[in-house]
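In this view, the complex is presented without one of its protein chains, the others remaining in place.
Entry: chain A
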């Protein structure tokens, strides 16, 4: 089941986009070929009806010439044959062009013309001279047919907003919808893939920037923040925090107790210290508190809050684990914005604090001014 899901995911990621591209391509090709097919139909339809129209006109003309004896019967017969030869062409046009069926009355009118033309066939095929009255009546009927045909041609077939054009547009629209749908699906798929990518990137970023045990910032994240601030020469403070006797707790109660203690401390950091800065875990029981300003009173205030909170020991099973910290701080501007010097100074201040069991933050400047190294550090 899992394997199937994996395969489906694989297909989704690697094949759906090309597949949609193929679909878009084929539907676009379909659109283009539909367009040209419709153009050809239109051309053929107009062509065949226009030629029928012309042959009707020529026949009327030739008949009138015959009636005034300006033309021979043979010439009229020949013209009649030409007129007749247009009928199958128009018929095949009507059969092939689906859009012509959207024009009501056209089929009936064409039928009427065919019947009219064919009605004179016995007269023309007989060897006798034509009956002038019949011919005259036939001509006037043909004139009427020609007007009808012209009307259809002008109003319904050639006109841009005629029924024929509208039917053709419907066909084109259907092809366009296919292209649109395929494009829409492509956009959706690409959008979803981008969403997955962004989500994955976010997840990985959190993994890199967060310490997985405590949920505090990672070492990399804090150090890169520190370096970035140094580069911009924005003054800031860092406070090195170290758990006292952490190794002892680890050795006495086990790693699990140690881990619990770290989590407990981290939670307390988040309740106090992170209000004005970022806390990152940089080693086993070492933390850096990075504050993007230099208000020592405020820093001391939050640190006091923390130490007060930490007076309540962690309940681990039936034991109480005490958590106390040593803190050494430094101001970046006093180290010339040199990241490694800042870290070094903070570290040494913290060691100083540890050695003298200072309950409050020891500032790096204070060590230098006192100019004394505690005996334990030597």
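In this text, a residue touches a chain if its C-beta (ideal position, glycine included) is under 8 Å from a C-beta of that chain, and two chains touch if they have at least 3 such contacts; residues count from 1.
FYI, contacts and distances are computed from a predicted model.
Per the UniProt record, the chain missing from the shown structure is "Oxidoreductase molybdopterin-binding domain-containing protein", taken from the list "cysteine desulfurase", "Oxidoreductase molybdopterin-binding domain-containing protein", "Permease" or "Ribulose bisphosphate carboxylase small subunit". In the complete complex, the residue from A:8, A:32 or A:312 that touches the missing chain is A:32. Across A:75, A:151, A:340 or A:360, the residue that sits in touch with the chain not pictured is A:75. Where chain A meets the chain that is not shown, the touching residues are 14, 18, 21-22, 25-26, 29, 32-33, 36, 40, 44, 51, 55, 74-75, 77-78, 81-82, 84-86, 88-89, 92, 95-96.
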